[in-house]
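The complex appears here without one of its protein chains, the remainder shown in place.
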Amino acid sequence: MLLILSLENKGYGMEEKTLLEIKDLEIQFEVDGDVIRAVNGVSISLKAGETLGLVGETGAGKTTTALAAMHLVPDPPGIIRNGTILLNGRDVMKLTSKELEKIRGKEISMIFQDPMTSLNPVFTVGQQIAESIRYHEGLNREEALKKAGEVLEMVGIPASRANEYPHQFSGGMRQRVVIAIALACSPQVLIADEPTTALDVTIQAQVLELMRELKDRQQMAMIMITHDLGIVAEICDKVAVMYAGRIIEEGTLEEVFNHTLHPYTEGLFNSLPDVRNRKAKLKPITGLMPDPANLPEGCAFAPRCSYATEACRKIQPPLIERRNGHFVACAAYEDPSFHIERKEKA
Amino acid sequence: MHRYIFKRILEIIPVILGVSFLIFCIMDLAPGDATSVLGAEGMTTEQLAALRHELGLDQPLLMRYLNYMRGMLHGNLGTSYISGRSVVECYFERLPNTMVLAFASIGVAILLSIPLGIYSAIHGGSIADNISMVGALLGLSIPNFWLGLLLILWLSLGLGLFPSGGMKGPASVVLPAITIGTELMASLTRTTRSSMLDVIRQDYLRTARAKGTPESKVIWVHALRNALIPIVTIIGTQLGHALGGSVLTETVFAWPGVGRLIIDSITSRDTPMVTGSIILTTITISIVLLLVDIIYAFIDPRIKAQYAGGRSK
Partner (left out) sequence: MTTERMNNEARVSVVKKYKKRSQMAEIWRRLRMNKGAMAGLVIVSVLVFIAVFADVILDYDTQVTGQNIMERLQWPSAKHWMGTDEMGRDLFARILYGTRISLSVGLVAVAVALLFGVTLGSVAGYFGGVVEDVIMRVTDIFASVPNILMGIVIVAALGANTLNLMIAIGVTSVPMFVRITRAAVLTVRNQEYVEAARAVGITEAKIIATHILPNCLSPIVVQTTLRVASAIISASSLSFLGLGVPVPSPEWGALLSAGRQYLRTNSYLTFFPGLAILVTVLALNMLGDGLRDALDPKLRK
């Protein structure tokens, strides 16, 4: 009995533990008298070992959601209007600063987009990794530096370079250092906010491979924020597509890619150039994302949607399960015979 | 690193030469020459001419400058018309007093401005921030000799807390240090604030927070360490400012420093002393700035690597 319980706690049980649970998150920014509705009712659930791809254009609210998970949304001007964020069962919004400082880097970690500016230029790489280790694992300076060296090796940088400064590393190497800092204390949840966008394609591949390896080894749950569907295909198990601060489609990788439901997601796939058909015209989605200070009443995508009806413009469609574990927020599916044009793959 | 230091030293030498030539030429424009002071009363024109020739004063400007420069290389900048003592000797006798004043002023300024600047940056836009910025502007705009006089009026003559002049004991440095320090403080607070504001927006602070660094350390270690770099440079220039601009404060407080020496020499038309003192002051300031540059190279790893030939990508 005890054995089964302890195995379950380690995640080997039938039900894997939900590490991160975000429910109905609403975040607004108050800037110069305007209210910018950045996140409008987002719910995300993440289990150990899962990788969720959070997809969307710039400004869709992905980064804000992720920062909220660590209570790092700057306040002012950002205000969390509603929602709970449970990390390992504790509500992040209700923790004191001291408690937050304990969990950041230890239970949940984040990697940011631009490696060139994410590292402090006046401290060595080793010192920056070791700092995290000292806080969370109580080692003294020497021991922490030593462990920092090991973490560096883990991300493919020789430990002897721990005494060098960030400017002595290239972009790809710096991002590895950032990853090292984030993973130094073996966090349970890792949020990666477009970690490869600022890197060359070849380096991108290396970094992704590294992340996949580390994720598998440490059984980490990961949220991969990106606008690049190719990366999602490489590394994610689940996909959530965000638009104007809402999740408009959500499901497993296979479901979303091969049985796409939402017109916006369809548009995203259509806008990818087809390497086999060079002569085909590019098909971007017409129009722009709505101004988050001025969101329309009904479905936010309706102005750009080729299937939109009057009803779409009036009422917000809720996120409803239409296929197995596959949710979509689109009023068109009220009609069971409706389907988008993109061909389904069997 | 040594190469960098050497290079910088080489760079200030032409500046020093240039300054000495410049000052020498300007002072030469003054009417009359040494003979009007050294020549005895009632000397005939021939005697004056002979004296002039003997002192080498009838040579063209360039020759006289070269002689002067030759003397400079040997540490000799002439002798005072008034006291007959070596200019260099008199100057270095007074320099420590001015140094004391300059360091005391900078000390006061640093102690007050850096915390104030940091506080202002963190609470940007608040009432405290606005007040300190207006205060800084006030400090920059107030004529320091007036401030000195007011301080004497209120704190010395009025409350009798500090002596009104001279250099006697530690209490006498307080008022002059506050006088010079106020202006330095104004500038330093503004610089600290803007430097901190720049740093506070940086991404690496967010990285620090994301790994669980306590907020106090984020500000006082991660941010400040970066913000300090430009601040150190400013402290250096302010120190130079304090050294050069002490003229007024030393006059108001009868402080026996280099500034007073210059003023007294001008009033008594002691040309070699004036020329020599100003050149020496400029040299001192250049050296201080050089030291600041070197310190700057040490505290910013990016610069240090550049000059130490470290591996850089």
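Going in written order, the chains are labelled A and B, and every chain counts its residues from 1.
Here, contacts are C-beta pairs under 8 Å (C-beta built on N, C-alpha and C of every residue); 3 or more make two chains touch, one makes a residue touch a chain.
Here the structure is a predicted model, which means the values were calculated and not measured.
**Q** In the full complex, which of A:Thr64, A:Ser109, A:Gln127 or A:Thr196 touches the chain missing from this view?
**A** Checking the options A:Thr64, A:Ser109, A:Gln127 or A:Thr196, the one contacting the hidden chain is A:Thr64.
**Q** One chain is left out of this view; which of A:Glu50, A:Glu107 or A:Asp193 touches it in the full complex?
**A** With A:Glu50, A:Glu107 or A:Asp193 as choices, the missing chain is touched by A:Asp193.
**Q** Among A:Asp34, A:Glu213 or A:Glu321, which one touches the chain that has been omitted from the display?
**A** With A:Asp34, A:Glu213 or A:Glu321 as choices, the missing chain is touched by A:Asp34.
**Q** Which chain B residues touch the hidden chain?
**A** 14-15, 18-19, 22-23, 26-31, 124, 134, 137-138, 140-143, 145-146, 149-150, 152-153, 157, 197, 201, 203, 206, 240-241, 243-245, 247-248, 251, 262-263, 266-267, 274, 278, 281-282, 285-286
One rule holds for everything that comes next: only the chains that are shown with their structure count from here on.
**Q** Rounded to the nearest whole Å, what is the centre-to-centre distance of chain A and chain B, using the mean of the C-alpha atoms as each centre?
**A** Centre-to-centre distance between chain A and chain B: 54 Å.
**Q** Which bits of chain A are touching chain B when the two form their complex?
**A** Those in contact with chain B are residues 70, 72, 97-98, 100-106, 109-110, 112, 114, 117-123, 131-132, 135-136, 164-165, 167-170, 178, 181-182, 184.
**Q** Touching residues of chain B toward chain A in the complex: what are they?
**A** Listed in rising order, the residues of chain B that touch chain A are 202-204, 206-215, 222, 225-226, 229, 299-302, 305, 310-313.
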